[in-house]
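One chain of protein is taken out of this complex; the other chains stay put.
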Amino acid sequence: MSPVVAAGRRPLPVGLTRSRKTKDRVFTFFLLVCVALALIPLVVIAVFVIVRGTGAINTNFFTKLPPGPLDARHTGGISNAIVGSGMIVWLAVVISVPLGMATAVYLSEYGRGRIATIVRFTANTLLATPSIIAGLVIAATVVTWTHSFSAYAGSLALSILMWPVVTRATEEVLRLVPQDLREGALALGVPRWKVVLKIVIPTAGSGIVTGVMLAISRGLGETAAILLTALGNSFMNTAYGRPTSTITLDIYTWARQPQATLQELAWGGAITLMTTVLVLSITARIVSIRRQRRLA
Amino acid sequence: MVGVTVTTGILLVGVLGVVLAVLATGGASTFSKFGLGFLTSTRWDPPHQEFGALPFVFGTLVTSFVALALSVPVAVGLAVLLNEPISMRITGPLATFIDVLAAIPSVVFGLVGLFVIAPWLEQHVEPVLHTVVGWIPVVGSLFPVLARNEQGRIVGAGGDYFVAGVVLAIMILPIVTALSREVVATVPRELREGAKALGATRYEMVRLAVLPYSAQGIAGAAFLGLGRALGETIAVSMVIGGGSSLGASLFAPGQSIASAIASQFNGATNPLQRSSLLALGVILVALSFGLAALSKWFVGRGMRRMDVSSADPVDPGPTQQVTAEAA
Partner (left out) sequence: MKTRRRAVVAGIVSLAVISAACSSKSSTSTGGTASTTNNGVPLTGAGSTFAAPIYTQWAKDFNAVESGAQINYQPIGSGGGIDAITKQTADFGASDAPLQTDALSAMPADVVQIPTVLGGLAIAYNLPGLSAPLNLDGATAADIFQGTITTWNDPAIAKLNAGVTLPNSPIRVAHRSDDSGSTFVFTSYLSSQSASFKKTVGADSTVQWPVGAGKDGSDGVAGYLVATEGSVGYVSYDYAVSNNLGSAAVKASDGSFVAPSVDSISAAGSDLKFPIAPDTNVLNSSTPGAYPIATTTYVIVYKSQSDQAKGQTLVDFLHWGLTTGQDTASSLNYAPLPSSIATQALAALATVTSNGQPITPSSGA
């Protein structure tokens, strides 16, 4: 009995009646509306960020510090925020990528039984953690104990968020490595750790790179975690122990200022950030598509 | 090797433990002082040491539900469309565009929301909504009339629950769509094609074959989106208007839990206020984790029903979920 009839509805009338046709047309219209609703916001965002953002970009934007209240328009920039974003995300990557990969290796290669279940559950839970919580926790601990807002506090908060991301992405890629590869190597007497290090991971290689790029992408787009930990800085800062600005933080602060000078810097920051994030995402995608083609 | 990797796994568990411990111990003094009253009181008054979470819980729930109401139907529509045997030249780019939407940082959503979306909604959409549904007895009071100035322009509040809900809807659309798409993809082809072979229209096939079977999975996708919407901080704080009181309608300004923490923590002067903000964090975390668990359970049930065996219920790939979570 066809599932259509078995669904408990009364059988469809024979023939394509008018009402059936109309309902179907309305439905198709609804589907098209859905497509429009999905695309319009993207187009709006892209247009405004590009139009207002490019209006703010000049050499000063990348080389100068933020303007003071008496400075003219187009004379200031976000050089300190660019460096700050780089610093904070870089340290977060250094912390979370090795840890994330190691956790993924554990879950994929060695993890059986209770500990693995708990670890996997933790990774999924942390993945669902709102970023403000990560910032809040680090602010209540590290920032309070050291009496200082700092770049490394920001990196720590980011690491909490990025670690499970790297783990999840890496684990998925490791799982896709064919089991025969492992078994063949083990049968040949290669020790387990060597199998993982020299065979499994390299095979997963570009997939892991994709995962790392996505984690970096997320880290660069972070604001809430940085807000409570790194505070922000109107000067250039390269010391990890001091308050630092990031592009996201500056966009957040300046968007809410009434001065046009600062608002346009916010748009400039937005287009810089979006370009970077998109380049990373697209590269990650290309790498992963190439990979799938190779493995297919 | 085992030793090293196990250690990192345990370290991860330790991190989660620290997160929960810090929130719990920090919020303890608030919960012990106000008890459950913290959740029901609407008075947030730092100088008088009165703290009630209800305005923020309300703000979070209202904006998230608006976001769900708007994005789930669209996500389901997209999921259905993306699973139709239409040429890849359409579905490919469409899927890519949705992915791009997922990659946009939260602060950029806030920026565009503040300068473009909020004014447009306040001037053009909210009055229309009032005209259309404002007369309905109970529900209509959520869509009140908006004050106009002499020139007839709406006097905006600089953001409100509705605007925040709309912005959130756009932000969670990619993730709900991605998961719904995977759920709908597991409807066996025989079912779909069988329906078509019997002469069902696309609408009938979806209504009778696809939706009943993916309903639970889609619910799971919705819960996942809800969990994301709850925790969203930056974009929401830029378009929700601000203030510590319970908004009287959808067009009133307010705060969500996350945006309240973000705007108050750095300036929290007294220990009880600090503790209350951490207590808010406890509530937020409880809601987020609870919803993530619910989501997994529903998606798992949806999958199992389809007889698709998988030890781990399907989650959207790294591209979707991880880039979508930057807030």
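Note that the chains are named A and B in the order they appear, and that numbering of residues resets to 1 at the start of each chain.
Operating definition for what follows: contacts are C-beta pairs under 8 Å (C-beta built on N, C-alpha and C of every residue); 3 or more make two chains touch, one makes a residue touch a chain.
Because the structure is a prediction, the values reported are computed rather than measured.
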item: Touch with the omitted chain, as defined above, among A:L31, A:V49 or A:M87; value: A:M87
item: Given A:R20, A:R175 or A:R242, the one touching the chain that is not displayed; value: A:R242
item: Options B:G241, B:G281 or B:G302, residue touching the unrepresented chain; value: B:G241
item: Residues of chain A (touch criterion as defined above) contacting the omitted chain; value: 64-65, 68-70, 79, 83, 86-87, 90, 143-144, 147-149, 202, 205-206, 209, 212, 231-239, 242-243, 256-259
item: Chain B residues that touch the omitted chain in the full complex; value: 43, 45-47, 119, 147-151, 153, 155-158, 241-245, 253, 263-264, 266-269
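By definition in this document, only the chains that are shown with their structure count from here on.
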item: Between chain A and chain B, centroid-to-centroid distance (C-alpha), Å; value: 17
item: For the chain B and chain A complex, residues of the former touching the latter; value: 1-2, 4-6, 8-13, 15-16, 18-19, 22-23, 26, 73-74, 77-78, 80-81, 94, 97-101, 103-112, 114-117, 170, 173, 177, 191, 194-195, 198-206, 208-209, 212, 227, 230-234, 238, 258, 261-262, 265-266, 274, 277-278, 281, 284-285, 288-289, 291-292, 296, 317-319, 321-323, 325-327
item: Residue numbers on chain A that touch chain B, as the complex places them; value: 2-4, 7, 9, 12, 16, 20-21, 23-24, 26-28, 30-31, 33-35, 37-39, 41-42, 44-45, 48-49, 99, 102-103, 105-107, 109-111, 115-116, 118-119, 122-134, 136-137, 139-141, 160-161, 163-165, 167-169, 172, 192-193, 196-197, 210-211, 214-215, 217-224, 227-228, 231, 248, 251-252, 255-256, 263, 266-267, 270, 273-274, 277-278, 281, 284-285, 288
